[in-house]
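Every protein chain of the complex appears in place save one, which is left out.
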Amino acid sequence: MPDLTKQTPATPDPEAPRSTAPSGGGPVLEVQNLTLKFGGLTALDDVSFHIDQGEILGLIGPNGAGKTTCFNAVTGVYRPTSGDIRFQGGSIVGMKRYKITQQGIARTFQNIRLFPTMTALENVLVGADAQHKTGMFTALFRLPRHRREEREGHDRAMELLRFMGIHRKADELAANLSYGDQRRLEIARAMATEPKLICLDEPAAGFNPAEKVELMNLIRKVRDQGYTVLLIEHDMKLVMGVTDRIVVLEFGRKIAEGKPAEIRDNPAVIAAYLGVDEEDAS
Amino acid sequence: MNKIKQRFISLPRPVKVLLWVLLALFAYALPLLELPIITTPGVDFGGVLFVVTMYALVAIGLNIVVGYAGLLDLGYVGFYAIGAYTAAILTSFHAHWPLLLSIPVAVVATTISGVLLGAPTLRVRGDYLAIVTLGFGEIIRLVAVNVEWLGERKGISNIARPPSIGGDDGLFQIPHLYWGDGTVLLDTEDTTAFLKFGVLDQIPYYWLGLTVVIAMLFADKLIKNSRVGRAWEATREDEDAAELMGVPTFRFKLLAFATGAFVGGLAGALYASRQSFINPDSFLLLFSILFLAAVVVGGQGNRWGVVVGAVLVAYLPQRFREFDDFRVLVFGLALVLLAAWRPEGLFPPKRTVRARQLEQDLEELEEGHEGEEAARA
Partner (left out) sequence: MNFDFLFSNLPQLTIGGLAFGAIYALIALGYTMVYGVLQLINFAHSEVFMYGTFAMLWTVMALGGADADGVQLIAILIAALFAAMMMSALIALLLERVAYRPLVKKNAPRLIALISAIGASFVLAELMGLRDRVTGWIGLDDDLSEYVGKARINNSMAGVVDAPRWEIGNVTLSSIDVIVIVAAVGMMVLLDQFVRRSRLGKGIRATAQDPETAALMGVNPTRTIQITFLIGGLMAGVAAFLYMLKIETTKYDVGFLLGVKAFTAAVLGGIGNLRGALLGGLVLGVAESWGSALFGTEWRHVVAFVLLVVILLFRPTGLLGESLGKARA
């Protein structure tokens, strides 16, 4: 049950994240010469980048640049044509999707994909279950593991809902939540899988400026809890404001990489992306 | 309806438990009460009630597959048949095991067949799964028709009954009620032996069936409110998203299929024992459809809903036997009308109700809290 007396939503819980290494460690994820072809179409062409422990990496580029494709390759939806993806030192190419999640990569979806007729709490519990082992037998006989996992999962899920500021809607069906709350719930669900790397696919899509600022703070808070964040975002202001480093894709190729300030002044990026974006974004 | 539900939910726990116990007692006593109107004329009421419990059992099992995991299974009768035939072969046709020993074997055999069918087919898309399972149900029946070892069309008779307790007369006799003109009497002529299973003693079968149903309802509740139940629902809602949230969806679908098969096999074995005789006509595809109808009529995903659906599907045709010729027609009409008017079934899952209840509680608390603050200021 949500604690109603606590009105400030986001008190970071020191125990919530499972950060194995302190901020600023080695690379969590290394994408090496990643190429992905669909028939004759090359969606990703020899893309390499890495994400360090505890940083927020922005992945930007115009529409159709291959950002979401890249996400899908990292989370195991697509199998790379060539190249390697290494997570915490080991290759995850060809690994089952749920295994990748259990290993510690979680994601949200560009077009929200919650479980609509389950409650917000249950949605987050499904995420928390990724690290659980309860099976039929354990559940049927209410063995200690089941009880412990249910209790831990429930506490953690409520904590995350509170962190996202939607704990009061814990027992609402996901389908009945407002658009913004659905986006927040997706992030909570992804965090519940206890990831080391959390991939956000345009989390601010459809938000108004005030909500975007709020989300920016939230993403920083997520990072401050020890998570590493990979962020796809269209809104340049948001990306520049929140990320530590940015990788720019265009037509499936990496055209630039660097700190936000460097990217802002990079002529290739301006030509490819900012020029276009300025018109419709601001 | 919702008001009654809400009032029930807000009752204190001991009261709830007491009400459940009373309901269960009433269910057990039902065939002894000889209630007018409800009791079926011309057919043994105990037998009808037994069939109702079997439908309820099957509906609970199928609800796991269809309602929870969202896998459309049109061949569920195949599992029912495997359970029944295993029990029949072991207790009569090829061996003479006692029934209680054959039931576990029947259930294990059915579960294994569920895994064997599910492992290759659960990878195909939903609608194909429907047609593949439909084919499976037919194959099982046709194999029974064509294979001599399974009795062919003649079927198998003399299937073992459960052991009677206390010999042929039972431990004691329980009198039924007799409803006269405005009076209710104990009828000492009309009694049921406790606990004798026989051709003419159908009521103990009903008690057995009811006990199994209650046990399954408990098990269903325990599983549903666990990681397993959530994984099933998540898979049903959005398989890809579930997989990406760390749910091994294929494994859980297979688990749902096997669990459904388990329950179906158990029901089949019990049914075979009560009938004492089975042939392939007991397992027509029509029954798969009836089972599915029970699940959908009541409201898939809601365990009480599907039990009510099963009661309607199994009981109404028996009660109104004078319209026997028209029962399939009426049944078909009912399905069409129901689909048009209550697409979610008579009793959709109650989560929506619970959510609304909680919402209200929160609002009240919230108001109270603000009120306090206002008072302080």
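Just so it is clear, A and B label the chains in written order, and each chain counts residues from 1 on its own.
Definition applied: contacts are C-beta pairs under 8 Å (C-beta built on N, C-alpha and C of every residue); 3 or more make two chains touch, one makes a residue touch a chain.
The model shown is predicted, which means the values in this text are computed figures rather than measured ones.
Novice: Based on the whole assembly, the unshown chain contacts which displayed chains?
Specialist: B
Novice: Who touches the missing chain here, B:V77, B:A109 or B:A293?
Specialist: Checking each option in B:V77, B:A109 or B:A293, the one touching the absent chain turns out to be B:A293.
Novice: Consider the whole complex, including the chain that is not shown, and state which of B:P12, B:P120 or B:G180 touches that chain.
Specialist: B:P120
Novice: Just the residue numbers, please: which parts of chain B touch the chain that's not shown?
Specialist: 66, 72, 120-121, 123-125, 127-128, 130-132, 134-136, 138-139, 142-143, 145-146, 240, 285, 289, 292-293, 296, 300, 325-326, 328-329, 331-340, 343-344
We take it that only the chains that are shown with their structure count from here on.
Novice: Averaged over CA atoms, how far is the centre of chain A from the centre of chain B? Could you give it in whole Å?
Specialist: 42
Novice: Give the list of chain B residues in touch with chain A in this complex.
Specialist: 219, 222-223, 226-231, 233-234, 237-238, 240-249, 255, 259, 349, 351-352, 354-355, 358-359, 362, 365-366, 369
Novice: Would you mind writing out the residues of chain A in touch with chain B in their complex?
Specialist: 2, 4-5, 75-77, 96-98, 101-102, 106-107, 109, 113-119, 122, 125-127, 129-132, 134-136, 138-140, 142, 146, 149-150, 153, 168, 171-173, 176, 189-190, 193
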